[in-house]
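First the structure, which I've put down as structure tokens, then a few questions once you've had a look.
In this view, the complex is presented without one of its protein chains, the others remaining in place.
Right, chain A next:
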Amino acid sequence: MFGAFFVWLLSFFMEIALVCLIVYQLISLADLEFDYINPYDSAKRINSVVLPEFATQAFLSFFFLFTGHWFMFLLSVPYVCYNVRIYTQKQHFVDITEIFNMLNWEKKIRIVKLAYVIILFCLTLFWMIYSALED
């Protein structure tokens, strides 16, 4: 029982971390759009957290797998696959030179990701409370 709760707690924190990373990227993009920072800083900031985000996400997903939460794993698989795909195509970093032309697309991707993670987050929260209550 305690183990299950602990698993959910851990994934809960990982999801919070993911939300933070994505929000940070979104803020950088928004700052860029409103001309608070220049594209160099913006791209640097975003690119510095892209790999941590991917790693955390992949870890979370496999953490679900190893702890036997199939449903949650399957839910997070498309996200992993998408990450793997753009990583193998070397498109995971934002391109400084084209960042303004890509701004809307990059924002859209990150908003979708954010929504995705928040859904996972809510489910996790539910399971966490559920397992805590069941105890």
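Some observations on this one:
In the analysis below, contacts are C-beta pairs under 8 Å (C-beta built on N, C-alpha and C of every residue); 3 or more make two chains touch, one makes a residue touch a chain; residues count from 1.
Keep in mind that, in the parts below, contacts and distances are computed from a predicted model.
Missing chain, UniProt protein name, picked from "Mitochondrial inner membrane protease subunit", "DNA topoisomerase (ATP-hydrolyzing)", "Cullin family profile domain-containing protein" or "Protein transport protein Sec24-like At3g07100": "Protein transport protein Sec24-like At3g07100". The chain that is not drawn here is touched, among residues A:C20, A:A55, A:V77 or A:I129, by A:V77.
Remark: the residues of chain A touching the chain excluded from display are 1-4, 32-33, 35, 38-40, 65-68, 77-78, 81-82, 84-85, 90, 93, 95-97, 99-101, 103, 112, 135.
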